[in-house]
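In this view, the complex is presented without one of its protein chains, the others remaining in place.
Chain lettering (A and B) follows the sequence in which the chains are written, and residue indices restart at 1 in each chain.
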Amino acid sequence: MEKVFGRSKGLSGTPFSFCPGCTHGIIMRLIAEVLEELDIIEETIGVSPVGCSGFCQDFFTCDFVSGAHGRAQAIGNGIKRALPDKIVFTYQGDGDIAGIGTQHAIHTAARGEKITSIMVNNALYGMTGGQMAPTTLKGMKTTTTPYGREVEVYGYPIDLPKIIAALDGAVYVASVSVDTPKNVLQTKKAIKKAFRVQQAGLGFALVSVLSTCPTNWGLSPQESLKWLRENMMPFYAMGELKATEEVKNL
Amino acid sequence: MVKKVLMKGNEIIAQAAIEAGCKLFFGYPITPSTEIIEYLAKHLPKAGGTVLQAEDEIGAISMCYGAAATGARVMTASSSPGISLKQEGLSYCAAAELPVVVVNVNRTGPGLGGLGPMQSDYFQSTKGGGHGDYRLLVLAPSKAQELYDLTMEAFDLADKYRNPVLLLTDGFLGQMMEPVELKPKPASPEFDRSWIVNGAKGRKKRIIASYALSNEVGEAINLHWEAKYKELKEKEQRWEEFYAGDADYLIVSYGTTARIAKSVVLNARRKGIKLGLIRPITLWPFPEKAFLPYKEKIKGAVTVELNTGQMIEDVKLALECKVPVHLYRRLGGMLPTEDEILAFVEKTFCPGLEEV
Partner (left out) sequence: MMDKIILAGFGGQGVMFIGKVLAVAGMVADLEVCWIPSYGPEMRGGTANCSVILSDREIYSPVIDKADYGIVLNQPSYDKFLPRIKSGGTLVVNTSLVNLDTVRDDVNIIGLRATDLAYELGNANVANMVCLGALLPYLQLTDYAKVEKALEQVVGSNKKELLELNIAAVKKGMKRAVDN
(Lines give C-alpha, C1' and ligand atoms only; values in the text may rest on other atoms or scores of the structure.)
Protein backbone atom coordinates (compact mmCIF):
# COMPACT_ATOMS: atom_id res chain seq x y z
CA MET A 1 0.00 0.00 0.00
CA GLU A 2 1.21 3.47 -0.79
CA LYS A 3 2.21 5.52 2.20
CA VAL A 4 -0.06 8.58 2.14
CA PHE A 5 1.56 10.48 4.94
CA GLY A 6 4.33 9.81 7.43
CA ARG A 7 4.60 11.08 10.96
CA SER A 8 5.21 14.81 11.15
CA LYS A 9 8.65 15.86 12.37
CA GLY A 10 6.77 17.89 14.93
CA LEU A 11 5.63 14.71 16.69
CA SER A 12 7.93 12.72 18.94
CA GLY A 13 6.48 9.30 18.21
CA THR A 14 5.21 8.81 21.74
CA PRO A 15 1.86 7.16 21.07
CA PHE A 16 -1.19 9.30 21.88
CA SER A 17 -2.79 8.19 25.09
CA PHE A 18 -6.28 9.53 24.37
CA CYS A 19 -9.46 7.47 24.48
CA PRO A 20 -10.62 5.90 21.22
CA GLY A 21 -12.43 8.44 19.07
CA CYS A 22 -11.08 11.44 20.97
CA THR A 23 -10.14 14.19 18.54
CA HIS A 24 -7.37 15.70 20.73
CA GLY A 25 -4.91 13.57 18.72
CA ILE A 26 -6.03 14.97 15.37
CA ILE A 27 -5.63 18.54 16.58
CA MET A 28 -2.16 17.89 17.93
CA ARG A 29 -1.16 16.26 14.67
CA LEU A 30 -2.33 19.32 12.77
CA ILE A 31 -0.28 21.62 14.99
CA ALA A 32 2.79 19.44 14.52
CA GLU A 33 2.36 19.54 10.75
CA VAL A 34 2.02 23.32 10.80
CA LEU A 35 5.17 23.68 12.89
CA GLU A 36 7.01 21.51 10.41
CA GLU A 37 5.65 23.25 7.33
CA LEU A 38 6.53 26.67 8.72
CA ASP A 39 9.91 25.24 9.73
CA ILE A 40 9.64 26.55 13.28
CA ILE A 41 9.88 23.38 15.36
CA GLU A 42 13.25 24.43 16.75
CA GLU A 43 12.03 27.97 17.41
CA THR A 44 8.90 26.98 19.22
CA ILE A 45 8.07 26.62 22.88
CA GLY A 46 4.72 25.07 23.66
CA VAL A 47 2.84 25.56 26.90
CA SER A 48 0.63 22.76 28.09
CA PRO A 49 -2.34 23.11 30.43
CA VAL A 50 -3.79 20.73 32.96
CA GLY A 51 -6.42 18.40 31.55
CA CYS A 52 -6.44 15.68 28.93
CA SER A 53 -4.63 18.13 26.72
CA GLY A 54 -2.00 18.41 29.43
CA PHE A 55 0.02 15.52 28.10
CA CYS A 56 0.83 17.29 24.86
CA GLN A 57 4.40 18.05 25.91
CA ASP A 58 5.17 14.35 25.48
CA PHE A 59 3.91 14.19 21.93
CA PHE A 60 5.72 17.14 20.34
CA THR A 61 9.38 17.52 19.44
CA CYS A 62 9.60 21.18 20.46
CA ASP A 63 10.44 22.49 23.92
CA PHE A 64 7.55 22.57 26.36
CA VAL A 65 6.62 24.21 29.62
CA SER A 66 3.85 22.81 31.75
CA GLY A 67 2.30 24.75 34.61
CA ALA A 68 -0.82 25.06 36.67
CA HIS A 69 -4.43 24.60 35.56
CA GLY A 70 -5.56 27.69 33.69
CA ARG A 71 -2.21 29.50 33.66
CA ALA A 72 -0.86 28.45 30.27
CA GLN A 73 -1.37 31.83 28.64
CA ALA A 74 0.20 33.77 31.51
CA ILE A 75 3.15 31.39 31.39
CA GLY A 76 3.30 31.80 27.63
CA ASN A 77 3.28 35.58 28.00
CA GLY A 78 6.24 35.30 30.36
CA ILE A 79 8.16 33.13 27.90
CA LYS A 80 7.39 35.38 24.95
CA ARG A 81 8.37 38.51 26.89
CA ALA A 82 11.66 36.85 27.73
CA LEU A 83 12.22 35.46 24.24
CA PRO A 84 10.38 37.76 21.82
CA ASP A 85 11.96 36.14 18.77
CA LYS A 86 10.69 32.65 19.54
CA ILE A 87 7.29 31.19 18.73
CA VAL A 88 5.09 30.46 21.73
CA PHE A 89 1.80 28.61 21.68
CA THR A 90 -0.58 27.31 24.31
CA TYR A 91 -2.76 24.23 23.94
CA GLN A 92 -5.68 24.34 26.35
CA GLY A 93 -8.96 22.69 27.10
CA ASP A 94 -12.11 24.76 27.36
CA GLY A 95 -12.17 24.43 31.13
CA ASP A 96 -8.58 25.59 31.32
CA ILE A 97 -8.93 28.66 29.11
CA ALA A 98 -12.58 29.64 29.58
CA GLY A 99 -13.04 28.66 33.22
CA ILE A 100 -10.18 28.80 35.69
CA GLY A 101 -7.97 30.79 33.31
CA THR A 102 -10.53 33.31 32.00
CA GLN A 103 -8.66 36.30 33.33
CA HIS A 104 -5.56 35.33 31.41
CA ALA A 105 -7.61 34.66 28.25
CA ILE A 106 -9.17 38.11 28.34
CA HIS A 107 -6.00 39.99 29.21
CA THR A 108 -3.71 38.05 26.89
CA ALA A 109 -6.03 39.08 24.08
CA ALA A 110 -6.51 42.63 25.33
CA ARG A 111 -2.76 43.18 25.54
CA GLY A 112 -2.33 41.72 22.10
CA GLU A 113 0.26 39.28 23.40
CA LYS A 114 2.11 37.86 20.43
CA ILE A 115 1.35 34.25 21.17
CA THR A 116 -0.97 31.67 19.63
CA SER A 117 -3.60 29.86 21.67
CA ILE A 118 -5.36 26.70 20.61
CA MET A 119 -8.50 26.02 22.61
CA VAL A 120 -9.93 22.54 22.47
CA ASN A 121 -13.61 22.66 23.31
CA ASN A 122 -15.29 19.40 24.27
CA ALA A 123 -18.01 21.09 26.32
CA LEU A 124 -16.92 19.54 29.60
CA TYR A 125 -14.01 18.70 31.89
CA GLY A 126 -12.56 15.60 30.29
CA MET A 127 -9.69 14.62 32.51
CA THR A 128 -11.54 14.78 35.81
CA GLY A 129 -14.37 12.63 34.55
CA GLY A 130 -16.90 14.76 32.73
CA GLN A 131 -17.99 17.62 34.94
CA MET A 132 -19.65 20.80 33.75
CA ALA A 133 -17.42 23.28 31.96
CA PRO A 134 -18.20 26.92 31.19
CA THR A 135 -18.86 25.63 27.66
CA THR A 136 -21.37 22.95 28.63
CA LEU A 137 -24.49 23.39 26.55
CA LYS A 138 -27.95 24.17 27.89
CA GLY A 139 -29.62 20.99 29.09
CA MET A 140 -26.44 18.93 28.65
CA LYS A 141 -25.86 16.23 31.26
CA THR A 142 -22.52 16.08 33.05
CA THR A 143 -21.58 14.51 36.38
CA THR A 144 -22.12 17.84 38.14
CA THR A 145 -25.27 18.67 36.18
CA PRO A 146 -26.88 15.23 36.41
CA TYR A 147 -30.28 16.62 35.39
CA GLY A 148 -28.86 18.65 32.55
CA ARG A 149 -27.47 22.16 32.67
CA GLU A 150 -30.34 24.20 34.02
CA VAL A 151 -29.65 27.82 33.20
CA GLU A 152 -31.56 29.02 36.27
CA VAL A 153 -28.96 27.27 38.40
CA TYR A 154 -25.83 27.13 36.28
CA GLY A 155 -26.24 30.00 33.89
CA TYR A 156 -25.42 29.96 30.21
CA PRO A 157 -22.52 28.54 28.27
CA ILE A 158 -19.71 30.87 27.27
CA ASP A 159 -18.66 31.25 23.66
CA LEU A 160 -15.15 32.45 24.44
CA PRO A 161 -13.95 33.13 20.87
CA LYS A 162 -16.78 35.64 20.44
CA ILE A 163 -15.67 37.49 23.54
CA ILE A 164 -12.02 37.42 22.50
CA ALA A 165 -12.88 38.64 19.00
CA ALA A 166 -14.33 41.78 20.55
CA LEU A 167 -10.95 42.76 22.02
CA ASP A 168 -8.67 45.02 20.02
CA GLY A 169 -5.49 43.09 20.80
CA ALA A 170 -6.86 39.92 19.24
CA VAL A 171 -6.20 40.09 15.49
CA TYR A 172 -7.22 36.61 14.46
CA VAL A 173 -9.95 34.47 15.99
CA ALA A 174 -11.39 31.36 14.39
CA SER A 175 -13.74 28.65 15.55
CA VAL A 176 -13.36 25.37 13.67
CA SER A 177 -14.08 21.68 13.94
CA VAL A 178 -12.40 18.38 13.08
CA ASP A 179 -15.55 16.32 12.49
CA THR A 180 -15.06 15.80 8.71
CA PRO A 181 -11.99 15.60 6.44
CA LYS A 182 -12.99 18.94 4.93
CA ASN A 183 -13.21 20.58 8.33
CA VAL A 184 -9.90 19.03 9.34
CA LEU A 185 -8.30 20.80 6.38
CA GLN A 186 -9.98 24.02 7.36
CA THR A 187 -8.76 23.64 10.92
CA LYS A 188 -5.23 23.18 9.71
CA LYS A 189 -5.51 26.33 7.63
CA ALA A 190 -6.75 28.27 10.65
CA ILE A 191 -3.96 26.95 12.87
CA LYS A 192 -1.40 27.80 10.24
CA LYS A 193 -2.74 31.31 9.93
CA ALA A 194 -2.65 31.73 13.70
CA PHE A 195 1.05 30.85 13.75
CA ARG A 196 1.79 33.10 10.79
CA VAL A 197 0.10 35.95 12.64
CA GLN A 198 2.61 35.41 15.41
CA GLN A 199 5.53 35.17 13.00
CA ALA A 200 4.47 38.51 11.55
CA GLY A 201 4.15 39.93 15.08
CA LEU A 202 0.63 41.18 14.47
CA GLY A 203 -1.01 40.37 17.79
CA PHE A 204 -2.88 37.66 19.60
CA ALA A 205 -4.42 34.75 17.68
CA LEU A 206 -6.92 32.22 19.00
CA VAL A 207 -8.19 29.11 17.28
CA SER A 208 -10.97 27.26 19.02
CA VAL A 209 -11.45 23.70 17.85
CA LEU A 210 -14.61 21.76 18.67
CA SER A 211 -13.55 18.33 19.86
CA THR A 212 -15.18 15.11 20.97
CA CYS A 213 -15.09 13.36 24.30
CA PRO A 214 -16.76 10.00 23.62
CA THR A 215 -15.80 8.72 27.06
CA ASN A 216 -17.56 11.40 29.06
CA TRP A 217 -20.32 12.04 26.58
CA GLY A 218 -21.16 8.32 26.83
CA LEU A 219 -21.29 7.95 23.05
CA SER A 220 -19.44 5.92 20.44
CA PRO A 221 -16.82 7.77 18.35
CA GLN A 222 -19.25 7.96 15.40
CA GLU A 223 -22.16 9.12 17.56
CA SER A 224 -19.86 11.70 19.12
CA LEU A 225 -19.09 13.30 15.79
CA LYS A 226 -22.79 13.42 15.02
CA TRP A 227 -23.57 14.90 18.42
CA LEU A 228 -20.92 17.55 17.95
CA ARG A 229 -22.37 18.51 14.56
CA GLU A 230 -25.94 18.58 15.76
CA ASN A 231 -25.45 20.29 19.11
CA MET A 232 -22.19 22.19 19.34
CA MET A 233 -21.86 23.56 15.83
CA PRO A 234 -25.27 25.27 15.85
CA PHE A 235 -24.60 26.90 19.21
CA TYR A 236 -21.04 28.16 18.76
CA ALA A 237 -20.25 30.86 16.24
CA MET A 238 -18.18 29.07 13.60
CA GLY A 239 -15.65 30.18 11.03
CA GLU A 240 -13.29 33.16 11.01
CA LEU A 241 -14.74 35.40 13.71
CA LYS A 242 -12.08 38.01 13.28
CA ALA A 243 -9.23 38.68 10.89
CA THR A 244 -7.87 42.20 10.69
CA GLU A 245 -6.85 43.63 7.31
CA GLU A 246 -3.22 42.89 8.09
CA VAL A 247 -4.07 39.28 8.81
CA LYS A 248 -6.06 38.96 5.59
CA ASN A 249 -3.09 40.27 3.66
CA LEU A 250 -0.73 37.68 5.11
CA MET B 1 33.47 53.93 47.97
CA VAL B 2 30.33 54.58 46.00
CA LYS B 3 28.54 57.75 47.10
CA LYS B 4 25.55 57.07 49.30
CA VAL B 5 22.09 58.08 48.15
CA LEU B 6 18.89 58.46 50.09
CA MET B 7 16.21 56.05 48.90
CA LYS B 8 12.99 54.41 49.99
CA GLY B 9 13.26 50.75 50.93
CA ASN B 10 11.02 49.66 48.07
CA GLU B 11 13.03 51.65 45.56
CA ILE B 12 16.24 50.17 46.89
CA ILE B 13 14.91 46.68 46.19
CA ALA B 14 13.94 47.71 42.66
CA GLN B 15 17.32 49.30 41.95
CA ALA B 16 19.13 46.26 43.34
CA ALA B 17 17.12 44.03 41.01
CA ILE B 18 18.22 46.08 38.01
CA GLU B 19 21.82 45.93 39.18
CA ALA B 20 21.52 42.17 39.62
CA GLY B 21 20.55 41.77 35.99
CA CYS B 22 16.83 41.23 36.45
CA LYS B 23 15.40 41.49 32.96
CA LEU B 24 11.71 40.93 33.57
CA PHE B 25 9.31 42.08 36.24
CA PHE B 26 5.68 41.05 36.42
CA GLY B 27 3.50 42.55 39.12
CA TYR B 28 0.20 43.91 40.26
CA PRO B 29 -0.05 47.05 42.41
CA ILE B 30 -0.72 46.80 46.13
CA THR B 31 0.22 49.15 48.95
CA PRO B 32 2.77 49.19 50.55
CA SER B 33 4.81 47.49 47.81
CA THR B 34 3.74 49.52 44.80
CA GLU B 35 6.86 51.68 44.56
CA ILE B 36 8.70 48.57 43.38
CA ILE B 37 6.68 48.15 40.19
CA GLU B 38 6.50 51.94 39.71
CA TYR B 39 10.24 52.37 40.03
CA LEU B 40 10.94 49.46 37.72
CA ALA B 41 8.39 50.63 35.15
CA LYS B 42 10.41 53.82 34.96
CA HIS B 43 13.92 52.40 35.07
CA LEU B 44 14.01 48.76 33.95
CA PRO B 45 13.15 49.45 30.29
CA LYS B 46 16.16 51.80 30.13
CA ALA B 47 18.28 48.88 31.27
CA GLY B 48 16.93 46.72 28.46
CA GLY B 49 14.30 44.96 30.54
CA THR B 50 10.54 44.55 30.52
CA VAL B 51 7.94 45.45 33.13
CA LEU B 52 4.41 44.25 32.75
CA GLN B 53 1.45 44.92 34.99
CA ALA B 54 -0.36 41.61 34.92
CA GLU B 55 -4.10 41.00 35.17
CA ASP B 56 -3.62 39.86 38.77
CA GLU B 57 -1.02 38.30 41.05
CA ILE B 58 -1.74 34.81 39.74
CA GLY B 59 -0.99 36.07 36.25
CA ALA B 60 2.16 37.80 37.48
CA ILE B 61 3.67 34.76 39.18
CA SER B 62 2.69 32.57 36.22
CA MET B 63 4.48 34.97 33.89
CA CYS B 64 7.50 34.71 36.18
CA TYR B 65 7.23 30.93 35.86
CA GLY B 66 7.33 31.17 32.08
CA ALA B 67 10.13 33.72 31.94
CA ALA B 68 12.25 31.84 34.48
CA ALA B 69 11.88 28.71 32.36
CA THR B 70 13.85 30.52 29.66
CA GLY B 71 16.69 31.20 32.10
CA ALA B 72 15.96 34.92 32.36
CA ARG B 73 16.32 36.73 35.69
CA VAL B 74 12.82 37.59 36.80
CA MET B 75 11.13 39.11 39.83
CA THR B 76 7.69 39.86 41.19
CA ALA B 77 6.70 41.85 44.26
CA SER B 78 3.55 42.27 46.27
CA SER B 79 2.12 42.60 49.76
CA SER B 80 0.32 40.06 51.88
CA PRO B 81 -3.07 39.61 50.09
CA GLY B 82 -1.28 39.53 46.75
CA ILE B 83 1.26 37.06 48.07
CA SER B 84 -1.62 34.78 49.02
CA LEU B 85 -2.65 34.74 45.37
CA LYS B 86 0.89 33.88 44.36
CA GLN B 87 1.02 30.76 46.49
CA GLU B 88 -0.16 28.53 43.66
CA GLY B 89 2.58 29.80 41.39
CA LEU B 90 5.21 29.57 44.11
CA SER B 91 4.41 25.93 44.68
CA TYR B 92 4.72 25.28 40.94
CA CYS B 93 7.97 27.27 40.73
CA ALA B 94 9.40 25.27 43.62
CA ALA B 95 8.35 22.03 41.95
CA ALA B 96 9.65 22.96 38.51
CA GLU B 97 12.78 24.33 40.27
CA LEU B 98 12.55 27.75 38.71
CA PRO B 99 14.71 30.59 40.02
CA VAL B 100 12.24 33.38 40.71
CA VAL B 101 12.75 36.21 43.19
CA VAL B 102 9.60 37.23 45.05
CA VAL B 103 9.29 40.21 47.38
CA ASN B 104 6.65 40.36 50.11
CA VAL B 105 6.28 43.75 51.74
CA ASN B 106 4.27 42.36 54.62
CA ARG B 107 1.22 44.43 55.54
CA THR B 108 -1.36 43.58 58.16
CA GLY B 109 -3.78 40.72 57.94
CA PRO B 110 -5.61 38.41 57.83
CA GLY B 111 -8.05 39.46 55.14
CA LEU B 112 -7.55 42.82 53.52
CA GLY B 113 -5.94 44.14 56.67
CA GLY B 114 -4.26 47.50 56.66
CA LEU B 115 -1.12 49.10 55.36
CA GLY B 116 1.05 49.03 58.45
CA PRO B 117 3.95 46.69 59.03
CA MET B 118 3.42 43.19 60.37
CA GLN B 119 5.36 39.95 60.43
CA SER B 120 2.17 37.97 60.12
CA ASP B 121 3.29 36.12 56.99
CA TYR B 122 6.17 34.32 58.74
CA PHE B 123 4.41 30.96 58.72
CA GLN B 124 3.27 31.40 55.13
CA SER B 125 6.81 32.31 54.08
CA THR B 126 8.75 29.68 55.95
CA LYS B 127 6.46 26.68 56.19
CA GLY B 128 5.35 26.34 52.62
CA GLY B 129 2.43 28.66 52.01
CA GLY B 130 1.24 26.87 48.94
CA HIS B 131 0.50 23.17 48.63
CA GLY B 132 3.14 20.49 48.73
CA ASP B 133 6.26 19.82 50.76
CA TYR B 134 8.49 22.59 49.50
CA ARG B 135 10.57 25.37 50.99
CA LEU B 136 11.42 28.84 49.86
CA LEU B 137 14.71 30.41 50.76
CA VAL B 138 13.53 33.37 52.84
CA LEU B 139 15.69 36.46 53.39
CA ALA B 140 14.78 39.10 55.98
CA PRO B 141 16.70 42.37 55.63
CA SER B 142 16.46 45.01 58.33
CA LYS B 143 18.07 48.11 56.90
CA ALA B 144 18.60 49.95 53.66
CA GLN B 145 22.00 48.56 52.75
CA GLU B 146 20.86 45.06 53.50
CA LEU B 147 17.77 45.52 51.34
CA TYR B 148 20.11 46.33 48.49
CA ASP B 149 22.71 43.64 49.11
CA LEU B 150 20.29 40.82 49.85
CA THR B 151 18.08 41.61 46.86
CA MET B 152 21.09 41.34 44.59
CA GLU B 153 22.19 38.14 46.23
CA ALA B 154 18.68 36.68 46.06
CA PHE B 155 19.08 36.34 42.30
CA ASP B 156 22.33 34.41 42.67
CA LEU B 157 20.86 32.17 45.35
CA ALA B 158 17.82 31.48 43.21
CA ASP B 159 20.03 30.53 40.28
CA LYS B 160 22.43 28.51 42.39
CA TYR B 161 19.79 26.35 44.00
CA ARG B 162 17.19 26.59 41.25
CA ASN B 163 14.68 27.55 43.88
CA PRO B 164 12.37 30.51 44.41
CA VAL B 165 13.76 33.04 46.89
CA LEU B 166 11.45 35.20 48.98
CA LEU B 167 12.60 38.56 50.28
CA LEU B 168 10.41 39.33 53.29
CA THR B 169 10.22 42.96 54.35
CA ASP B 170 7.39 45.01 55.75
CA GLY B 171 5.49 48.22 55.17
CA PHE B 172 7.83 50.10 57.45
CA LEU B 173 11.06 49.01 55.76
CA GLY B 174 9.45 49.56 52.38
CA GLN B 175 8.57 53.19 53.06
CA MET B 176 11.58 54.17 55.12
CA MET B 177 14.35 56.22 53.52
CA GLU B 178 17.93 55.59 54.50
CA PRO B 179 21.28 56.17 52.84
CA VAL B 180 22.41 53.31 50.70
CA GLU B 181 25.56 52.63 48.79
CA LEU B 182 24.49 51.44 45.34
CA LYS B 183 27.45 49.15 44.89
CA PRO B 184 27.92 47.39 41.58
CA LYS B 185 26.97 43.76 41.80
CA PRO B 186 29.86 41.40 42.41
CA ALA B 187 30.35 38.95 39.56
CA SER B 188 28.07 35.91 39.69
CA PRO B 189 29.49 32.45 39.26
CA GLU B 190 28.51 30.51 36.13
CA PHE B 191 25.22 28.77 36.67
CA ASP B 192 24.10 25.56 35.02
CA ARG B 193 21.88 26.48 32.11
CA SER B 194 21.44 23.01 30.66
CA TRP B 195 17.79 22.89 31.67
CA ILE B 196 16.35 26.06 30.16
CA VAL B 197 13.86 26.12 27.29
CA ASN B 198 14.67 28.44 24.41
CA GLY B 199 13.80 26.38 21.35
CA ALA B 200 15.20 22.89 20.67
CA LYS B 201 17.72 24.01 18.09
CA GLY B 202 20.47 21.44 17.62
CA ARG B 203 19.60 19.67 20.83
CA LYS B 204 17.00 17.36 22.23
CA LYS B 205 13.77 18.97 23.35
CA ARG B 206 13.35 19.91 26.99
CA ILE B 207 10.30 19.95 29.18
CA ILE B 208 9.84 22.10 32.28
CA ALA B 209 7.10 20.54 34.33
CA SER B 210 6.00 19.78 37.84
CA TYR B 211 3.83 16.71 37.55
CA ALA B 212 4.63 13.20 38.66
CA LEU B 213 1.73 10.92 38.00
CA SER B 214 3.39 7.75 39.25
CA ASN B 215 4.05 7.44 42.95
CA GLU B 216 7.51 6.00 42.37
CA VAL B 217 8.56 8.97 40.28
CA GLY B 218 6.85 11.21 42.81
CA GLU B 219 8.90 9.83 45.64
CA ALA B 220 12.13 10.12 43.69
CA ILE B 221 11.47 13.81 42.96
CA ASN B 222 10.53 14.50 46.55
CA LEU B 223 13.76 12.88 47.69
CA HIS B 224 15.65 15.11 45.30
CA TRP B 225 13.98 18.20 46.78
CA GLU B 226 14.62 16.95 50.28
CA ALA B 227 18.32 16.68 49.49
CA LYS B 228 18.33 20.22 48.15
CA TYR B 229 16.58 21.58 51.22
CA LYS B 230 19.07 19.73 53.43
CA GLU B 231 21.93 21.36 51.54
CA LEU B 232 20.31 24.75 52.02
CA LYS B 233 19.97 24.09 55.74
CA GLU B 234 23.59 23.10 55.89
CA LYS B 235 25.04 25.97 53.90
CA GLU B 236 22.77 28.98 53.98
CA GLN B 237 21.76 29.70 57.57
CA ARG B 238 22.51 33.34 58.28
CA TRP B 239 22.14 35.54 61.29
CA GLU B 240 23.62 38.51 63.11
CA GLU B 241 24.63 38.52 66.76
CA PHE B 242 24.56 41.69 68.82
CA TYR B 243 26.02 41.55 72.35
CA ALA B 244 25.12 37.86 72.46
CA GLY B 245 28.49 36.50 73.60
CA ASP B 246 28.11 37.09 77.34
CA ALA B 247 24.35 37.46 77.42
CA ASP B 248 22.16 36.03 80.16
CA TYR B 249 19.08 36.71 78.06
CA LEU B 250 18.54 36.84 74.34
CA ILE B 251 16.06 38.73 72.22
CA VAL B 252 15.36 37.03 68.91
CA SER B 253 13.90 39.28 66.28
CA TYR B 254 14.19 40.02 62.57
CA GLY B 255 13.52 42.90 60.20
CA THR B 256 12.12 46.12 61.61
CA THR B 257 11.70 44.85 65.16
CA ALA B 258 15.31 43.65 65.29
CA ARG B 259 16.35 47.27 64.83
CA ILE B 260 14.26 48.36 67.79
CA ALA B 261 15.60 45.41 69.76
CA LYS B 262 19.18 46.57 69.24
CA SER B 263 18.38 49.83 70.99
CA VAL B 264 16.72 47.82 73.74
CA VAL B 265 19.89 45.75 74.18
CA LEU B 266 21.96 48.90 74.65
CA ASN B 267 19.44 50.38 77.08
CA ALA B 268 19.40 47.14 79.07
CA ARG B 269 23.19 46.96 79.21
CA ARG B 270 23.21 50.49 80.63
CA LYS B 271 21.01 49.17 83.42
CA GLY B 272 23.33 46.24 84.00
CA ILE B 273 21.14 43.60 82.38
CA LYS B 274 23.17 41.30 80.16
CA LEU B 275 20.87 41.24 77.20
CA GLY B 276 21.87 40.22 73.69
CA LEU B 277 20.21 39.79 70.30
CA ILE B 278 20.15 37.14 67.63
CA ARG B 279 18.74 38.48 64.40
CA PRO B 280 17.86 35.79 61.86
CA ILE B 281 18.73 36.96 58.35
CA THR B 282 17.52 33.77 56.70
CA LEU B 283 14.10 32.84 58.07
CA TRP B 284 14.24 29.63 56.09
CA PRO B 285 16.57 27.93 56.61
CA PHE B 286 16.08 29.14 60.18
CA PRO B 287 19.50 29.81 61.77
CA GLU B 288 19.40 26.98 64.29
CA LYS B 289 23.18 26.97 64.39
CA ALA B 290 23.15 30.44 65.93
CA PHE B 291 21.64 29.00 69.09
CA LEU B 292 24.05 26.11 69.60
CA PRO B 293 26.54 28.00 71.80
CA TYR B 294 23.77 29.60 73.85
CA LYS B 295 21.21 26.97 74.57
CA GLU B 296 23.02 25.68 77.67
CA LYS B 297 24.22 29.10 78.71
CA ILE B 298 21.43 31.62 78.66
CA LYS B 299 18.64 31.89 81.21
CA GLY B 300 15.87 32.81 78.84
CA ALA B 301 14.87 34.30 75.55
CA VAL B 302 12.22 36.65 74.19
CA THR B 303 11.07 36.81 70.61
CA VAL B 304 9.88 40.23 69.57
CA GLU B 305 7.45 39.78 66.70
CA LEU B 306 4.66 41.59 64.90
CA ASN B 307 2.34 38.60 65.14
CA THR B 308 0.83 36.45 67.85
CA GLY B 309 3.82 34.15 68.01
CA GLN B 310 5.09 32.51 64.85
CA MET B 311 8.89 32.57 64.83
CA ILE B 312 8.83 31.67 68.52
CA GLU B 313 8.13 28.07 67.50
CA ASP B 314 11.40 27.88 65.58
CA VAL B 315 13.28 29.55 68.42
CA LYS B 316 11.93 27.01 70.90
CA LEU B 317 13.02 24.19 68.62
CA ALA B 318 16.45 25.73 68.13
CA LEU B 319 16.84 26.10 71.91
CA GLU B 320 15.43 22.60 72.36
CA CYS B 321 13.14 24.02 75.02
CA LYS B 322 16.07 24.12 77.42
CA VAL B 323 15.24 27.65 78.57
CA PRO B 324 11.97 29.55 78.79
CA VAL B 325 11.10 31.45 75.62
CA HIS B 326 8.65 34.34 75.83
CA LEU B 327 6.88 36.43 73.24
CA TYR B 328 6.59 40.18 73.11
CA ARG B 329 4.38 41.30 70.27
CA ARG B 330 2.53 44.23 68.80
CA LEU B 331 -0.19 43.70 66.24
CA GLY B 332 -2.22 45.25 63.47
CA GLY B 333 0.47 47.61 62.23
CA MET B 334 1.65 48.93 65.62
CA LEU B 335 5.34 48.86 66.47
CA PRO B 336 6.72 48.28 69.95
CA THR B 337 8.69 51.04 71.63
CA GLU B 338 12.12 50.45 73.16
CA ASP B 339 10.74 51.18 76.61
CA GLU B 340 7.93 48.68 76.45
CA ILE B 341 10.21 45.89 75.26
CA LEU B 342 12.72 46.62 78.00
CA ALA B 343 9.95 46.74 80.59
CA PHE B 344 8.80 43.33 79.40
CA VAL B 345 12.32 41.91 79.61
CA GLU B 346 12.72 43.26 83.12
CA LYS B 347 9.35 42.05 84.31
CA THR B 348 9.95 38.61 82.84
CA PHE B 349 13.53 37.96 83.81
CA CYS B 350 14.43 40.40 86.56
CA PRO B 351 11.35 40.89 88.75
CA GLY B 352 12.20 43.22 91.56
CA LEU B 353 14.59 45.25 89.47
CA GLU B 354 11.88 47.67 88.39
CA GLU B 355 11.24 48.74 91.94
CA VAL B 356 14.86 49.75 92.49
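What we mean here is this: a contact is a pair of C-beta atoms (placed from the backbone, for glycine too) under 8 Å apart; a residue touches a chain by one contact, two chains touch by 3 or more.
It should be emphasised that the depicted structure is a prediction, and the values quoted were computed from it without experimental measurement.
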Chains on display which the left-out chain touches in the complete complex: B
Among B:Met176, B:Ala200, B:Ile278 or B:Cys350, residue touching the chain not depicted: B:Met176
Selected residue (touches chain absent from view) among B:Thr151, B:Thr169, B:Thr256 or B:Thr282: B:Thr256
From B:Lys4, B:Lys230, B:Lys271 or B:Lys322, residue that would touch the chain that is not displayed: B:Lys4
Contacting the left-out chain in the complete assembly, out of B:Ala41, B:Leu85 or B:Leu115: B:Leu115
Missing-partner contacts on subunit B, residue numbers: 4-6, 31-32, 114-116, 171-172, 175-179, 256, 259-260, 262-264, 266, 335, 337-339
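One rule holds in what follows: only the chains that are shown with their structure count from here on.
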Averaged-CA centre spacing for the pair subunit B and subunit A, given as whole angstrom: 40
Parts of subunit A lying in touch with subunit B, wherever the complex brings them together: 12, 41-45, 47-48, 54, 57-58, 60-68, 71, 74-83, 86, 103-104, 106-107
List of subunit B residues in touch with subunit A within their complex: 23-24, 26, 50, 52, 54-56, 58-60, 62-70, 72, 74, 88-89, 92, 96, 197-202, 205-211
